[in-house]
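My questions will all concern the structure given below.
Every protein chain of the complex appears in place save one, which is left out.
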Amino acid sequence: MSKKGYFTELYVGGKSLLVGLGVTFKACLQPIVTVQYPREKLDITPNYRGHIELRRDPESGECPCIVCGMCARACPSGCITVEGEKKEGEKGKTLTVFALDFTRCSLCGTCVETCPKGAIDFSQDYNIAGFTREEFHYDLIRRLEERG
Amino acid sequence: MMESLMPELIRMVVAAVLVVAFVFLNAMIMGYLERKLSAHIQRRPGLMEVGPHGILQLLIDGLKLIGKQLVIPEKSDHFLFRLAPVLSFAPVVLPFIVIPFSRKLVIRDLDVGLIFILAISSLNVLTILVAGWSSNNKYSLFGAVRSVAQNISYEIPMLLSLLAVVLMTGTFSLQGIVAAQGKIWFFLIQPIAFITYIIAGVAETNRAPFDLPEAESELTAGYHTEYSGMGFSLFMLAEYANMFIVCSIATTLFLGGWRGIPLPFGDYSGIIWFFLKVYGLMVFLVWIRWTYPRTRFDQLMNFCWKYLIPFALVNVLVTAVLVKVL
Partner (left out) sequence: MSEAQAPLHHRFHLNMGPQHPSTHGVLRVILEMDGEYVLNPQPVLGYGHRMQEKMAEARAWPGFYPNTARMDYAGALHYNHGYCALIERLAGIEVPPRAEYIRVITSELNRIASHLLWYGALLLDLGAFTPILYTFDDREQILDILEDITGSRLTYCYFRAGGVSRDIDDKFVERTRAFITRLRSRFPMLEKLVNGNVIFLKRVEGVGIIDKDMCQRYGATGPVARGAGVPYDVRRAEPYSVYPEFDFEIPVGENGDSLDRFLVRFKEMEQSLRIIEQALDRLPDGPVMAKVPKKLKLSPGDVSFAVEAARGELTYYLISDGTEVPYRMRIRVPSYSNLSVLPELCHGMLLSDLVAAMGSLDLVIPEIDR
């Protein structure tokens, strides 16, 4: 403090304050950068990783899952349950249960990477809310059927 | 006897109602301006939801605050805790008595108007102390103690800067001071006094960068940490009204009061000019608040003693000499 002179300090300090005022004044005249969320929404990137979702094979229109259970074993949080049953006259198993406990999912993407058939994918849902835990226990087969 | 008193009584009641109503209105206007301006400075739109551009938001907020429960901490001094917000209201209402809004619109033009305002508004610090003490919370107490030290020290440069104007005009009456600014407004003759007064005024109203008594990153909310509902809103009302008073003194003493280029509204143009100037100053204070960080306590005091008081003192001396000589 004593290094600088009394008046120099006053001048330098005062000038820096005025410069600061100038910055905020300029900002005041510039356009708004925020998005008014519930009224406007930004497009979310297609690469967004929401909770997982079963997907259909674009050619056959069927879900290619072979009920191998790799995804369920790979999931670090143990939130996938896969069950299937053997049907007469068909090769392999048919998927009967594919449940996701989203309350425990950490959105890591390991399941999607391990699936040998590419049967699962990320959804684009990001604003999900609910009152009970059960609302986040998803039955992915039903969701797949609902999507048509 | 009664008959001659009646009009006076009616005048007083009307004035009291108007002043209290204005204090509420002022808080709403300032609350809105502050939130809108800070939003635009930060490049967001701010209030948008209630009413066009959110102008009714403050009304809703007021209703919400009235509807809220006043939580009284168990270990606090209940009586003082309730009293403090009410008490904070008195010193901000009384100065309105002498403020000249226009050539004619003034409740009472006292001869000692300026002294009256300064005396009353220094009571403000008492209510903050009472609030901080009675809350029985260390953060509140810190806020209160800081506020006392700050307000009392900054009263000195404030008085000194006003004194320079008083020396020039030779009157304490606010109308008299406005009348003396017929040719030239005093902030041109007394720039140092004007700047000193504005800085001291910011400190007196406890606003950033001197908002130490309510420094939220240090003291959560300072002296009104424990207040909720109406208790809290009374403090807010008082803060904004206090700002209004500080700015209207600045307007009256330095910016020519209600004077201005005549507008086609006859006598009302004075009122318009007055409010334009006062709100202009208040917007300036808001702008400052949203630009700067907060000072530290000892720096605040240093600034007062090292810069403001010497400058104001020299200014008063020079003014006195010049008044005598010229």
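Lettered A and B in written order, each chain numbered from 1.
Keep in mind that, in the parts below, a contact is a pair of C-beta atoms (placed from the backbone, for glycine too) under 8 Å apart; a residue touches a chain by one contact, two chains touch by 3 or more.
No experiment lies behind these values; they were computed from the predicted model shown.
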**Complete:** Full-complex touch with the removed chain, picking from B:Tyr32, B:Phe96, B:Phe142 or B:Trp258, is B:Phe142
**Asked** Any idea which of A:Thr45, A:Ser60 or A:Thr132 touches the chain not displayed?
**Response** A:Thr45
**Message:** Using the document's contact rule, name the residues of chain B that touch the chain not shown here.
**Reply:** 38, 41-44, 138-139, 142, 208-209, 211, 215-218, 220, 290-299
**Fill in**
Omitted-chain footprint on chain A covers residues 12-14, 16-17, 19-20, 22-24, 27, 33, 45, 47-49, 74, 76-77, 106-110, 113-114, 122
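Following the convention adopted for this analysis, only the chains that are shown with their structure count from here on.
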**Asked** Distance-wise, how many Å sit between the C-alpha centres of chain A and chain B, to the nearest whole number?
**Response** 50
**Prompt:** Contact residues on chain A for chain B in the complex?
**Reply:** 10, 17, 20-21, 23-25, 27-28, 30-34, 36
**Item:** Residues on chain B engaged by chain A in the complex (per definition of touch)
**Value:** 37, 40-45, 48, 287-288, 290-292, 307
